[in-house]
Each structure stands twice: as structure tokens, then as C-alpha cells.
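Shown here: the complex without one of its protein chains, the others still in place.
On to subunit A.
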Amino acid sequence: MISLKINGSQHDLDVDADMPLLWAIRDVLNMTGTKYGCGIAQCGACTVHLDGQPVRSCQTQVGDAAGHEITTIEGVGGKVAKAVQAAWQDLDVVQCGYCQSGQIMSAIGLLSQTPKPTDADIESAMDGNVCRCATYPRIRAAIHDAAAKLA
């Protein structure tokens, strides 16, 4: 039995310690806001926060996540998260939307560390998040927009 703290709640899971956190969240706990895209940390769709830091849940084993604060798209809150989600909505960033949970989790991570990111900062933080609809220009604009509103 492994105990995970996700979005402030404790969950006991009967899974092996080497199960990727992604599948524990999606298939065992049925929290489906976090997405599967590649399984090898190449697309960022599965991004969650571990103690506030963005990580790829497909490459994080549940055994290693135990004892940490895990936050998913369903549980994000606070000033930065609200500003990021509002900017995404204001600019109508989404198309298919499938990657956007991960994009938003990465963007929150970026703005929490770097409140006034440059274009280069944004590229460096967001290049690991793939969007096949290529919504990148709006993602970039939304991050700048959120940063401006938070300043």
C-alpha cells in the first residue's frame, strides 16, 4: 500500500512502487485532467507539480512521489494559477485542448519561479510541452499576459 498526497488529500493505493505516477492518477484514482501523451517525458502532457515543481508524471514512480505534495490540474489554486488559467481563457489558447493541462502546469511552474519571463525564458520552460495544434503563439502571449497581470 502506497500513500500519496494529491491536491491536499491522502490516497492509499494498492500498486507497485514502480508504477508511473501518471497511471496511478489516471487509472487508479480516475483523475483524468492529467494526460498521457508519450510516456517518455518528450511531450509534457502529463505534467504535475511535486512540491510546487513541474515534473513529468509518466517518468515519476509512485514510490518516489510518496511523501511529497502532488498537485494536478484539478487541484491548482492560488494567484499564479488563477492568472494563468484566466489568460488562457481570455486569449482562447485551446484548440483540441488535450495538451493544455500540461502546458498550464508548466506555465504556472515558470511564473512561480520567474515572474517576468523573457521570450527565451518561456521557450526554455515550455519547449518540453508539445502542442500538435501548434497553439504556441497564444501560449507565449498568455504567459506574458498572466505575468503582466500578476506584476
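The working rule: a contact is a pair of C-beta atoms (placed from the backbone, for glycine too) under 8 Å apart; a residue touches a chain by one contact, two chains touch by 3 or more; residues count from 1.
Throughout what follows, contacts and distances are computed from a predicted model.
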- request: Among "M16 family peptidase", "Xanthine dehydrogenase family protein molybdopterin-binding subunit", "cellulase" or "ABC transporter permease", go ahead and choose the protein name stored in UniProt for the chain not displayed.
  value: "Xanthine dehydrogenase family protein molybdopterin-binding subunit"
Field: Contact residue for the chain not shown (choose from A:45, A:70, A:83 or A:111)
entry: A:45
Per the touch definition above, residue among A:70, A:93 or A:147 touching the missing chain: A:93
- prompt: So which of A:52, A:78 or A:137 would be touching the chain we can't see?
  reply: A:137
Field: Interface with the undisplayed chain - residues on subunit A
entry: 16, 19-20, 23, 26-28, 30, 32-40, 42-43, 45, 72-74, 85, 88-89, 92-101, 104, 122-123, 126-140
